[in-house]
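Take a look at the structure set out below.
Shown here: the complex without one of its protein chains, the others still in place.
The chains carry the letters A and B, assigned in the order they are written, with residues numbered from 1 in each.
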Amino acid sequence: MWTWFYRLASPPYVYGLAAALLPWLLGSAALAIGAGLVGGLVVAPPDYQQGDAFRIIYVHVPGAFLSLMVYCIMAAAGAIGLIWRIKMGHAVAAASAPVGTSFTLIALVTGSLWGKPMWGTYWAWDPRLTSELILLFLYVGIMSLRSAFEDSQRGDRAAALLGIVGVINVPIIHFSVQWWNSLHQGPTIAKIGAPSMPGSMLWPLLSMLLGFALFFGAVLCMRLKGEILIRERQSTWVREAVGS
Amino acid sequence: MTVTTSQGIAAGSSPGDAVGAIGAAAAIMRRELSLSFRRPEHLVQPLVFFLIITTLFPLGLSLQLSQLRDMAPGVLWGAALLSSLLSLDALFKSDADDGTLEQLALSGQGLTVIVIAKTVAHWLVTGAALVLASPLVATALDIPASAFALMMSSLVLGTLTLSWLGAIGAALTVGLKRGNVLISLIVLPLAMPLLIFGASATERAISGTSAAGPLYLLAALCVLATTLAPFAASAALKISLD
Partner (left out) sequence: MSAQFWSMGGYAGYVWPCYAFASGVLGWNLWAARRHYLEARRRARRALDMMEADRA
């Protein structure tokens, strides 16, 4: 167990691992998303309340879920890099941030497009979407901080610290926005009736969730390879990897 | 002048000693306060900025006075957060640039003590001054005098919490040339809960309903920030300094 953990701190090993995993992740992501699309757009029956508009759930919820999960992964990887001084932790954090931001954008855009037929407006300050918007700001702040430093090691560590501070804040922000919303608005339409969802509607959602997670893994591997090369360009093993 | 002060701090404290740490913190705070009172523009500028922002909204919206009262808490709190942030990027900058910070850190006192002393001193100069000036702004925004006590206590909690968050932001960006926009970008999203609870407490104080709920939540955030932020900010300073 520990030897495996130590190997994960070794750049050439992680580089090779990412390269080896990439095609498998990409292929299985394509399969899961493809199955989810067929299930969500064709097989699942229209919702009795929302009609066919509910089909937006199959891109909205995976985007929202992954945006939060990627943030947690990014913060955890940054913390590992900061505490144990493991360069690969920072590489994972740096590779995750843009992907997480893009998932946040998916959640926001699809959420507001869903809001129009449901609430009559694109932006109703729904608590979940508002939290998602603040999450977008947190992502942008972390990425700006990392790129503001000329010394990339310092940028990595500063971004990692901000990520940890953000992780403590995300639940507080979510709670405060929900608390605020409960004062100002009547009950909003519950988008997800997860427990009461029939199987024909549920399995495409799970398939899409899995597909988005696998897709994140694939893009992470691709970006991770780049981040490792940037951080290790002085090392001898890079010569073989680059092939010059 | 600054060098002799910090040497005095180093000489007058025994490292690792709690009493020494408090003494050193008091010495740093005295130095910070005397420095800012020697340059009163540091004191005045955030206050004027606070007044200007609160003037922008009524003029821009051209409302009836009764509607002004409805949006007063949000305007007041938005302006308070922005003007407290304005002065924050200077929190560690000048001391980091001239080497005082490293010298203080080497003086045997942990960075955490320095962070606490400087942040509290900064809050006394900007945050407390802002709280004291708030009745003026509140009157202009048609907030009744009966709400002042609750409004001011919510502002005390909110600006103090923001100072802790801002200390983290200032420590993270201390080595950067153009850090001031970045500080706002980093700190403002984290400060959203403060705005929500603070504005809501003020709103309830105006309408005469119980403001205890949001005030307790603000106090909880303040305690959380006061316990965790000094460590986060000193870790951030360590990243920027070495």
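One rule holds for everything that comes next: a contact is a pair of C-beta atoms (placed from the backbone, for glycine too) under 8 Å apart; a residue touches a chain by one contact, two chains touch by 3 or more.
Since the structure is predicted, the reported quantities are computational estimates derived from the model, not experimental observations.
Asks: By the document's own contact criterion, which visible chains does the hidden chain reach in the full complex?
Replies: Computed over the complete complex, the missing chain touches A.
Asks: For a quick check of understanding: of A:106, A:124, A:162 or A:213, which residue touches the chain that isn't displayed?
Replies: Spelled out, the listed residue whose C-beta touches the missing chain is A:106.
Asks: Among A:8, A:35 or A:222, exactly one should touch the missing chain; which is it?
Replies: The one listed residue touching the chain not shown is A:222.
Asks: Just the residue numbers, please: which parts of chain A touch the chain that's not shown?
Replies: Spelled out for chain A, the touching residues are 41-42, 46, 51-53, 55-56, 59-60, 63, 98-99, 102-103, 105-106, 109-110, 113-114, 116-117, 215, 219, 222-223, 225-227, 229-230, 232-234, 238-239, 242, 244.
One rule holds for everything that comes next: only the chains that are shown with their structure count from here on.
Asks: What is the distance in Å between the mean C-alpha positions of chain A and chain B?
Replies: 33
Asks: Considering only the defined contacts, which chain B positions touch chain A in the complex?
Replies: Within the complex, chain B touches chain A at residues 168, 172-173, 175-176, 178-179, 182, 185-186, 188-190, 192-193, 196-197, 200, 217, 221, 228, 232, 235-236, 239-240.
Asks: Under the touch definition given earlier, write down the residues of chain A that touch chain B in their complex.
Replies: Touching chain B from chain A are residues 134, 137-138, 140-141, 144-145, 148-149, 154, 157-158, 161-162, 164-166, 168-169, 172-173, 175-177, 179-180, 183.
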